[in-house]
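What you see is the complex with one protein chain gone and the rest in place.
Up next is chain A:
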Amino acid sequence: MLTLLKRDLAILLPGGRRGGSLLPLLFFLAVAMLYPFAVGPEPQLLARTGGGVIWVAALLAAILPLERLVAADLESGVFDQLALRGVAEEAAMSSRMIAHWLAFAPLLLIAALPASALLGLPGDKLTTLLLGLLAGTPGLAAIGLTIAALTASLRGGAALAGLMLIPLAIPILIFGAGSLARPDPSAIAFAAAISFLFVAIAPFAAAAAIRSVRDA
């Protein structure tokens, strides 16, 4: 299991061997940088809306690695070989989900610091934002994995995956970004609850998707 996780991480981490890159992160920072140019530099406006923009940017950054997440290994038969060795698809998918989260979320949290500086977010909002992202990103990773597994065998699956992730991510976005509007920690708790629900379901859903590709 640890061997599996190590390989999954090596695939997905920035600078990793299979084209895992810093691109999602740069994309995230670029959005934070462009936003003040687009809406104007008034500090109140930026402080009020900046958190929401960071959330949207985080969501979009989570979409970028999806095409590398499952498709290549499905095609080359890695999951078949693992299944033959008694490694259930659920275990392989759990490992992939953890690796996916580790590869994008911690860096995203770090990048949220300069991003919030660019948007002039006050300190207490920054704390709420970071806590919210911490609660919400596991859910984004889980949804991303499920959708990547579902679309892995389709032509143009990557673009479709992005479109499918967005509606499913809305509950996390509402509560995660909503926690910035009102100083109320219960919204973060809600985001975390939804997030962990997705985390609990995702390995099973993704594993079923992979098996159904074989049955087709």
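The working rule: contacts are C-beta pairs under 8 Å (C-beta built on N, C-alpha and C of every residue); 3 or more make two chains touch, one makes a residue touch a chain; residues count from 1.
As a working rule, contacts and distances are computed from a predicted model.
Enquirer: Have a look at "Dinitrogenase iron-molybdenum cofactor biosynthesis protein", "Heme ABC exporter ATP-binding protein CcmA", "ABC transporter" or "Molybdopterin synthase catalytic subunit" and point out the UniProt protein name belonging to the hidden chain.
Expert: Answer from the record: the omitted chain is "Heme ABC exporter ATP-binding protein CcmA".
Enquirer: Just to verify: which one of A:Val78, A:Leu107 or A:Leu168 makes contact with the chain not shown?
Expert: A:Val78
Enquirer: Could I get the residues of chain A that touch the absent chain, sorted low to high?
Expert: 3-4, 7, 11, 17-19, 72, 75-78, 80-85, 87, 214-216
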